[in-house]
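Apart from one protein chain that is not included, each protein chain of the complex appears where it belongs.
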Amino acid sequence: MIRVQREDFDLGTELRALTEGNHAIGGLASFVGLVRDMAGGEKVGAMTLEHYPGMTEKMLGRIEAEALERWQLDASLIIHRYGHLEPGDQIVLVATASPHRQAALESCHFLIDWLKTKAPFWKLEDTPDGGKWVDARDSDDEAAARWAK
Amino acid sequence: MIRVQREDFDLGTELRALTEGNHAIGGLASFVGLVRDMAGGEKVGAMTLEHYPGMTEKMLGRIEAEALERWQLDASLIIHRYGHLEPGDQIVLVATASPHRQAALESCHFLIDWLKTKAPFWKLEDTPDGGKWVDARDSDDEAAARWAK
Amino acid sequence: MKLLYFAWLKTKTGVSEETVSPPSEVKTVAELLVWLKQRGPGYEDALADIDALRIAVNQEYADFTDPVAPGDEVALFPPVTGG
Partner (left out) sequence: MKLLYFAWLKTKTGVSEETVSPPSEVKTVAELLVWLKQRGPGYEDALADIDALRIAVNQEYADFTDPVAPGDEVALFPPVTGG
């Protein structure tokens, strides 16, 4: 399931809903991305997350479909927020549930790595010098490349 | 932090507590192991998880210490239950929080892989033919071996 | 043709969305970018470093050699930084 939303989400509620009633599930893996108050050594107050409505949902759906094809999963969830976010706020949740531990862990890792380089979101950080568009990082490209078939 | 307990735990509460108030954290990874109602094609009703009190805490503490040495982590948590468990019940939670996504994801994966082969727990499954001690799996040894230095 | 600009592409061009009618010789993403660049200093600045750009045609990632047509939705943006 894919959700792109301005509002926060409750982590416990989301994760519980993924496994509830399905006793075939042996493992639930999740990753939450949070707004850090530091970026590249610079203090960050808050940020605005811009996205491309329409294409975002399309790309997230495709990334999820790829995970479902590669691993045996009983459930998967991607929630990505946009808009104004403060340090400590949740930005993104990816979660996967599977009969098998490795499938859950690997597919969760895959989802966030691919999302990082493919989903059309852009971070505008509030810094003491004004708004600053965050640069993409080579390390994210390298992380995504690990999952090339 | 390490906890070995008979009682269930609330996933949302545990994960929230790990990151609360620390705005240096950029990623929170977690894995929950659940009781499956099937094992090796056989229907399982419930199980009893036996452990070695004292050594369990010692080994879990050592596994956590190893993760803290290998990755830059702001917080880590291992909760492992013992006693009577029903299908769908939570068995284990491992969670790690870090400034960096890869550190959180890798250390979480490491913790559960090592725990699986080093923490002294044994599963006794209720099957239609009576109690059956679960056999260790080679795939768990292989998963743990990936993290050898 | 509908154009969308995100992040610093939007800041530099001063436009988030516009409808344009490039000449019929403009048949590829690369040709569209060359044509756009000549529309003013904001565009020239925004499109100065072609390698820093990512393009989506009808909400699909596209290469510079991919075709563009009058009814397309073409988005210009920097490498993504979400998650």
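Should a chain be cited, it is by its letter among A, B and C, assigned in written order, with residues numbered from 1 in that chain.
Here, a contact is a pair of C-beta atoms (placed from the backbone, for glycine too) under 8 Å apart; a residue touches a chain by one contact, two chains touch by 3 or more.
Keep in mind the model is a prediction, meaning the values are calculated, not measured.
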Where the missing chain makes contact, among the chains that are shown: B
Options B:38, B:55 or B:145, residue touching the unrepresented chain: B:55
Residues belonging to chain B that touch the chain removed from view: 33, 49-52, 54-55, 58, 80, 91-92, 112, 115-124, 133-136
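Note that only the chains that are shown with their structure count from here on.
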Between chain C and chain A, distance of the C-alpha-averaged centres to the nearest whole Å: 26
Junction residues of chain A - those touching two or more other chains: 33, 112, 116
Touching two or more other chains - residues of chain C: 83
